[in-house]
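Here you go, one structure.
One protein chain is absent from this view; the other protein chains keep their places.
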Amino acid sequence: MALVGGGGQAFIGRVHAIAATLDYRATLVAGVLASEPERSRQAAVDLGIASDRAYGSYQEMLETETQRPPDERIDFVTIATPNSLHYDMARSALDAGFHVMCEKPLTTEARLADELAARVDDTGRVFAVAYIYSGYPMIRQVRDMVRSGELGEIQAVRVHYIQGGLRRMQPDQTPERAAWKLDPAQTGPSGAMADIGTHAFHLLRFTTDLSPMDVSSHLATYHPVRPLEDYGHAVLRCARGQMATITASQVTHGRLNDITLEIDGSTGSIVWRHDHLDRIVLRRHGQPVQVYENNRRADYLSDGYRASSRLAGGHPEGFFEALANLYRGAFDDMWRCASGEKPASAGDSYPSVTDGCEGVRFVEACIASSRTDGWWQPY
Amino acid sequence: MALVGGGGQAFIGRVHAIAATLDYRATLVAGVLASEPERSRQAAVDLGIASDRAYGSYQEMLETETQRPPDERIDFVTIATPNSLHYDMARSALDAGFHVMCEKPLTTEARLADELAARVDDTGRVFAVAYIYSGYPMIRQVRDMVRSGELGEIQAVRVHYIQGGLRRMQPDQTPERAAWKLDPAQTGPSGAMADIGTHAFHLLRFTTDLSPMDVSSHLATYHPVRPLEDYGHAVLRCARGQMATITASQVTHGRLNDITLEIDGSTGSIVWRHDHLDRIVLRRHGQPVQVYENNRRADYLSDGYRASSRLAGGHPEGFFEALANLYRGAFDDMWRCASGEKPASAGDSYPSVTDGCEGVRFVEACIASSRTDGWWQPY
Amino acid sequence: MALVGGGGQAFIGRVHAIAATLDYRATLVAGVLASEPERSRQAAVDLGIASDRAYGSYQEMLETETQRPPDERIDFVTIATPNSLHYDMARSALDAGFHVMCEKPLTTEARLADELAARVDDTGRVFAVAYIYSGYPMIRQVRDMVRSGELGEIQAVRVHYIQGGLRRMQPDQTPERAAWKLDPAQTGPSGAMADIGTHAFHLLRFTTDLSPMDVSSHLATYHPVRPLEDYGHAVLRCARGQMATITASQVTHGRLNDITLEIDGSTGSIVWRHDHLDRIVLRRHGQPVQVYENNRRADYLSDGYRASSRLAGGHPEGFFEALANLYRGAFDDMWRCASGEKPASAGDSYPSVTDGCEGVRFVEACIASSRTDGWWQPY
Partner (left out) sequence: MALVGGGGQAFIGRVHAIAATLDYRATLVAGVLASEPERSRQAAVDLGIASDRAYGSYQEMLETETQRPPDERIDFVTIATPNSLHYDMARSALDAGFHVMCEKPLTTEARLADELAARVDDTGRVFAVAYIYSGYPMIRQVRDMVRSGELGEIQAVRVHYIQGGLRRMQPDQTPERAAWKLDPAQTGPSGAMADIGTHAFHLLRFTTDLSPMDVSSHLATYHPVRPLEDYGHAVLRCARGQMATITASQVTHGRLNDITLEIDGSTGSIVWRHDHLDRIVLRRHGQPVQVYENNRRADYLSDGYRASSRLAGGHPEGFFEALANLYRGAFDDMWRCASGEKPASAGDSYPSVTDGCEGVRFVEACIASSRTDGWWQPY
């Protein structure tokens, strides 16, 4: 495994390092941890990477690694950098023959995302996008239940992603660690929608079969430091008349990372909240409410749940394990590739490049709709 | 007090009878409890009303009561009938010189609501609309906090009103009690939005100073028995760029009567849930979350809270007491009228006829917006 | 109905006045609302009682009322005074031929409680003790489920009653309203156990068939104003080896009125919390957790639940309605008496004088056990 990003105080790179190795199926052996070469190398060494594989730039890394003997080179690259760098890095890694785990949003433009998708097709490499929340066992339980028809026909879905972290950033004292998130040159043309709205959109797509046909969105900017929207709302009309609504806020005081997923089916409804990530509430009219808890030995839980839970019932798992589950799926596909098979579980046990493309298109449709007061087609 | 509606298995009329007399400030002395005269009279007698004031129709009641000596006649009429009857009854009661407590939605057309408002102006009578949820002590706490600036400038509000009760109605076996709710001739042109969306809209208006300028709404019908929308969503753009979203569902399996009110201000955010009606959660970035609980002796609670709570801390109050609080406010104004003063607390300690008008206009704007895919002005 | 106690700022008397009349089955016509005659009469008039039945003492009330024609006199007396007065008043009321609703603890000594029980037997009057929490619909649901064997054999029960209200009382500034609670001459020999421990004990007895054989208790006093225990704990060993534990605290900062009832059966367990009074959580190993919510139309809820709920699903009820349910049961028995039948539902739809006796004996056993470090038999 090679890691790009994650040096200094960067949050998500380090999370990848831990999650990817949690199951003893990968080892971190190379990295480019910061944009400045010297700092990059030092950060890599601090993380236990051998100094000859602590690189100063990703170009250097790809060149050097491809020259190592096949069984001594990295197998995949994890990209955890500001959004604007994803495209170049991912494309280069694919071209160099490596598998890729890339942070979201996949790119800053849908056009570039499509190019990446084409490259994945051409190279046959495994490509995963880090929509981490789809790695929670209970989210997989929801997906399995919807698929097997336990809720009947899905009719309406509500996903609310509410944060308040932007409130900590004051005009003159934004922490360096997060500064890039306020710079459109690095984030792309969207703020809250790209950052968290795409997570909400992916949860909708991952857990249900709804096909959004057009989007009506309204974006707003409330906090002084943000040049882009920090609050957004979207209504999605789907192929068979279903309706989905998505809310993304980064300015709700004191809300840390609250995600609510509510699915209304013709024979049952489900609520999942990030606050209680390993619990879902299933309701059917006239019956007692049913709560599914983290108990991987329980017969009522789906295979998807059990395959992604590591601990005995009642022992809490969290964010690291969710990402580790995406890696698990990607590793299975990498093994398939290694033995000449095709990747088989993209989009299923880990988010695919197509999921990444859809996310970027959703963001673009929201921006267009908000600007014109009209309905736009996401794809 | 005279009650119109509430006979047989009707739900809300009986609630009014209990709530209005809870504080020993009114007595139920007359009534028209059903549409069929004989059934009406019997139901009234069953509720302890003297047989000579157990009327067969509201015309009969108003005529007879006005002929009684002033100090032996009713002071006010509570109207708890299907929506389509509100206008005639309320107008007649006002014209006969009585104060009125009317169920929501005020009327089935905005035009009629405006006429009622004019009549209230002309007659100087007290007129209250039963947006019951605004009677909860903690909702008044929220209103007081917003007014006093404790949340800074209000920027975004989300109100979700989620029910599943419609699921119990099957095409051939709707309970008589609720049958009128499926008949547009009696409900007016809207289903979920008129029934519960107006409650959500009133909570928004009651607790904040947001002035909705235009509405984008999307309505849908998912359950076979409903000729009108049973699911609706609205985005409201307000005068100073604020955004409010309202969701109203009557088809979410197993959800009984869930209301969530979330208010985002520039210096704090608040969440109230009907599920825990006597609790609010106040958050400010970087500080511990604060939970306000039902403790009327606590100094931190507002006068509006304390004035509407009847029990010691930790002793649960509910729906009856909320409605009783609206009556309290209306009774104060009736006393003012009786002593020659003007009503003083309409819109404040009980919802006014203006609040009723706004609710009807909001529903009409939602219908128009959903039909045209455009933005509409509610008023 | 006649009310004794409840004048001025007294809390529970007023609650009785509202609850007893909630269902339109009783009217408050007489009262002795305070210990001082003039204040007593004024308080009664303020509550709408005619001045000739606003009495200065309960002796005066009983004498005068018994001299009124049978169909113009009160039917029952509600006693909501400091504990030390219960015995005399209740005995006098019974002797005068009236039914009685008495606050808990029934008396300050078990000996007196037994005498009252004998008097009830002799007079054939209806006697109810206001263990209000047993009036909640969901508590009756629990009782019905245990009775019908849905939890198998009951093995262990935990009841925790946690308050912090005593913390508000400072040595020199106790509010007059609550001053008697600090005076052993008025409360009897126990503090927290008599005040709230008896509620917990009654919940245990009401919902299960456990027969406590002996008690090991440990009492403590932590707050400076309390001459008696303000914290207590008891372990009860029951007839067939079951174990129950009871905790009563009045010094837990900021806890308002938290009661938790947990019942472990051989085939299922139940949790009820006062915090969510209209909800229980039922668990069986290996199955989804089941939550029963306030939905009186749901088939899965017991007759006992439905008979004691007044509102549609999702509409919150509270403390007033719980007490009104005890009155309902007592009224049914009063009607039985009036038509020559025997009371039939004591102990079932309202707590009986026997329940009251048991509560006092439990308190006495706790005191003895704590003093001697030994096990004591409650009865």
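Observations on the structure shown:
Labels for the chains are A, B and C, by order of writing; each one numbers its residues from 1.
The criterion applied here is as follows: a residue touches a chain if its C-beta (ideal position, glycine included) is under 8 Å from a C-beta of that chain, and two chains touch if they have at least 3 such contacts.
Just so it is clear, the model here is predicted, and its values are computed rather than measured.
Note on the undisplayed chain: of the listed residues C:Thr78, C:Thr208, C:Ser269 or C:Ser349, the one touching it is C:Ser269.
When the missing chain is restored to the complex, the residue among A:Gly165, A:Pro288, A:Gly329 or A:Pro378 that touches it is A:Gly165.
One chain is missing from the display, and on chain C it is touched by residues 155-156, 158, 160, 162, 164, 167-168, 216, 218, 220, 222, 231, 233, 235, 237, 241, 243, 245, 247, 249, 251-255, 262, 264-269, 283-287, 289, 373-375. Although one chain is not displayed, its contacts with chain A can still be listed: residues 11, 15, 17-18, 21-24, 28, 47-48, 163, 165, 168, 255-258, 274, 276-277, 293-295, 297, 310-321. Against the chain not shown here, chain B presents residues 281-282, 286-293, 295, 297-300.
In this text, only the chains that are shown with their structure count from here on.
With centres set at the average Cα position, the gap from chain B to chain C is 35 Å. Chain A and chain B have CA centres that are 43 Å apart. Contact of a single residue of chain C with at least two other chains is seen at positions 293, 295, 297.
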